[in-house]
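All protein chains but one are shown at their positions in the complex.
Which chain is which? They are A, B, C, D, E and F, in the order written, and residues in each are numbered from 1.
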Amino acid sequence: MANVNIKPLADRVLVEPMAAETTTASGIIIPDTAKEKPQKGKVVAVGPGTKDEDMTVKVGDSVLYGKYSGTDLKLDGVDYLIMRESDILAIV
Amino acid sequence: MANVNIKPLADRVLVEPMAAETTTASGIIIPDTAKEKPQKGKVVAVGPGTKDEDMTVKVGDSVLYGKYSGTDLKLDGVDYLIMRESDILAIV
Amino acid sequence: MANVNIKPLADRVLVEPMAAETTTASGIIIPDTAKEKPQKGKVVAVGPGTKDEDMTVKVGDSVLYGKYSGTDLKLDGVDYLIMRESDILAIV
Amino acid sequence: MANVNIKPLADRVLVEPMAAETTTASGIIIPDTAKEKPQKGKVVAVGPGTKDEDMTVKVGDSVLYGKYSGTDLKLDGVDYLIMRESDILAIV
Amino acid sequence: MANVNIKPLADRVLVEPMAAETTTASGIIIPDTAKEKPQKGKVVAVGPGTKDEDMTVKVGDSVLYGKYSGTDLKLDGVDYLIMRESDILAIV
Amino acid sequence: MANVNIKPLADRVLVEPMAAETTTASGIIIPDTAKEKPQKGKVVAVGPGTKDEDMTVKVGDSVLYGKYSGTDLKLDGVDYLIMRESDILAIV
Partner (left out) sequence: MANVNIKPLADRVLVEPMAAETTTASGIIIPDTAKEKPQKGKVVAVGPGTKDEDMTVKVGDSVLYGKYSGTDLKLDGVDYLIMRESDILAIV
């Protein structure tokens, strides 16, 4: 996980996606079905939150998020996603 | 019900679905009609809730939820659903 | 009205529908017109309400509700509907 | 106006519609144009209101309401409409 | 402007429309273009307002409102419009 | 800029549009591209604001607003637009 110089605004989170079909150490396998599948990634930067909402996830957390969440972003040759914390389903 | 290492965010709940047509101990039979049918499952993980909403369901509860609620997730070979508590209709 | 072992969440109500065309003791007849028609049922279980909304209906109340309200549910061979209290139009 | 045994929930009002083209004592004539026309009726039952909204109309009030407001309901052979007070335009 | 016996509910206003193309004393001419044009009318009755909103317009005010605002209403042979105060653009 | 006798309601602003392609004293040129372009105008009347929102613009301000904002209005032979302050992008 590279150091990145980016400050997400408000309740946004910068996530480095992991390969979708890999079986990880904790054994999660993203199923290949017709329903929308969650994706897994590593949190690399977290916004300050909003007046209404403190942030829960921290840098380094592994998170699951919906397949179409966030906006693509390439930084120093690495692909990231930037999304709102509400797009994150769970910490794994 | 396997132990799972997953922390749902906010008001989300991780549910292990039960077979849809089974007659359970409490005798619930999901009818096979044209209208949208509730599904039954076991709660395996519960988020901390939100500022506006405390959580009602607990790990181990049997719950009913709408047919298209939540997002599929496979964990250690088991299929789960992750949904908001507001998608849960009742505890049975 | 059978005893049921089900706890609706939040502001949800479990209703046992009555036959739609019957003339009841209080004489209500559901008209057969093109407009959406209310249905009649008996309340069999009531959720605890929400932070914003206390519950008004009680177990045993006869209620009217819109034709497409709620979700079907079969319990010990009986058909029920589970709906939000805001889907209930009136107590009769 | 028959006595009715019905308790509208929340901010709902039970209205007995009057004939749409009649010239009444106060001389109101509902015009027959292409635009949506208000309807006139008599209030026969009023809900308790909500936490956010007290009720303004009373039983016996003559009210105007939009053409497609409310839900049809037949009670002891009389046609009624049940609608939210916010669907009522004016007392006449 | 006839006396009318009508009490608009909440934040509703009863308006007697003026002829759309007339040049009035204050010289306002409604242009005939493709864009939506405001209409001019005289306020003949005003509701009590809501808990969230006091009323600004008074009986006798000349007001401008959008072309498709409000609901038609004929009263003692005169055409009126009943609309929410938020549909009124300005007092002229 | 003519004196006008019009009182916008709530958070509405009466704006006299300026010619769209002119290069003004401050050098603003509205570009001619496919994307929606802001327009420039002079504020000639300002509403009192709402309970939730005080007004920022003042009579005489030059403002930019979106191309499709507001409603056309001709007053003493001059074309105006009446819009909500939230439709105004900036003071220039």
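Criterion: contacts are C-beta pairs under 8 Å (C-beta built on N, C-alpha and C of every residue); 3 or more make two chains touch, one makes a residue touch a chain.
The structure presented is a predicted model; accordingly, all values stated were derived computationally and were not measured.
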For the chain not depicted, the shown chains it touches
A, F
For review purposes, identify every residue of chain F that touches the missing chain, sorted by number.
26-31, 33, 35-38, 52-53, 56-57, 64, 66, 85-86, 88-92
Interface with the undisplayed chain - residues on chain A
5-10, 12, 14, 45, 47-48, 51, 71-77, 79, 82
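Basically, only the chains that are shown with their structure count from here on.
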Give me the fewest steps it takes to get from chain A to chain F if each step has to go to a chain it touches.
5
From chain C, count the fewest steps through touching chains until chain F is reached.
3
Note the rotational component of the Cα superposition from chain A to chain E, reported as an angle of 0 to 180 degrees in steps of 5.
155
Cα-centroid distance, chain A relative to chain D, in whole angstrom:
53
Between chain B and chain C, the Cα-mean centres are separated in Å by 24
Two-or-more-chain contact residues of chain D, please, as numbers and ranges.
none
Contacting chain pairs - touch in the sense defined above
A-B, B-C, C-D, D-E, E-F
